[in-house]
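I am attaching a structure below and will ask some questions about it afterwards.
Omission of a single protein chain aside, the complex is shown with its protein chains in their original locations.
What follows is chain A.
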């Protein structure tokens, strides 16, 4: 964590954040996530970090770099390659009274652990009358745009939002990543924390053929060095507008912002940040104001979280809608390798939908 600077820039610290820190540093999303775990391990001796390659090596994306050296092998450790085991063991540690932060190396590899997450972590509090809980935070890199092919690109959030008892959180900036991860770790419910790996090193506007950006100039790259929280269940309005509401999360927040800039359409962009619990008030207020709603996610369309969002907007804002709710998503195919930019819901697909919804 270099480049530590003091700041009094109020725009960096939204009013909802709870903080005990007054210094900030420039961080990319990896560093912010690393910092969140560092802060929480320092504050709470029950926090343990585990997963494939997370210990000595510091993680394949470096998210846990330095933590084992700082906190020791019993708090940050490498695991065997078994996702069932990683999550099952975390649940047992949680039942003991620890606060595990297991990592699944890629969201594409979370499926072996589904039984432990769906049947166990999500239901433990409910089925035991509150006697046992699973205060675990499952971190996992997700999403495409990196030529990851079929098994390094998936966005399986819709599988988890469908499960009662799980929270699902997806940040879009380093600042949010740290504040949301601290909240998730402190939260006593099991949380799936998906990290959009395409924007680990910089915001991605969808223009893959232009030079890559980094977080150094983005306001979201200015991150407090100490403890602060961004509440779960609270969306962020990243751009205010009057013409149409765009609902997005993760990488797609940045793609949406670029499309709005490119098209000049006065859209209001809402970064959901947490899908469950969902900030329905912010969504409702915005759509009632604009009368139009475009939902954007990278995950496949059918049965995706966009369908839930669309249904909610239709139910709650029906008499305010001036056009059908539109969804821009990944196609209903496995994530391809060579045809990545034809698959990815990029600027062209989003702007086509945006223009259509404005004409309707």
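Assorted remarks:
Here is the rule we use: a contact is a pair of C-beta atoms (placed from the backbone, for glycine too) under 8 Å apart; a residue touches a chain by one contact, two chains touch by 3 or more; residues count from 1.
As a convention for this text, contacts and distances are computed from a predicted model.
According to its UniProt record, the chain left out of view corresponds to "2-oxoisovalerate dehydrogenase subunit alpha" among "Na(+)/H(+) antiporter subunit B", "Tyrosinase", "Electron transfer flavoprotein subunit beta" or "2-oxoisovalerate dehydrogenase subunit alpha". Contact with the omitted chain, checked across A:66, A:92, A:219 or A:324, is made by A:92. Checked against the full complex, the candidates A:23, A:188, A:214 or A:333 give a single residue touching the omitted chain, namely A:188.
Here one chain is not drawn; of A:64, A:116, A:140 or A:154, the residue touching it is A:116.
Between the chain not shown and the residues A:280, A:307, A:323 or A:352, the one that touches is A:280. Seen across the whole complex, the unshown chain contacts chain A at 48, 74-75, 79-80, 82, 84-85, 87-98, 100, 112, 115-116, 119-120, 123-133, 164-165, 167, 187-189, 233, 276-278, 280.
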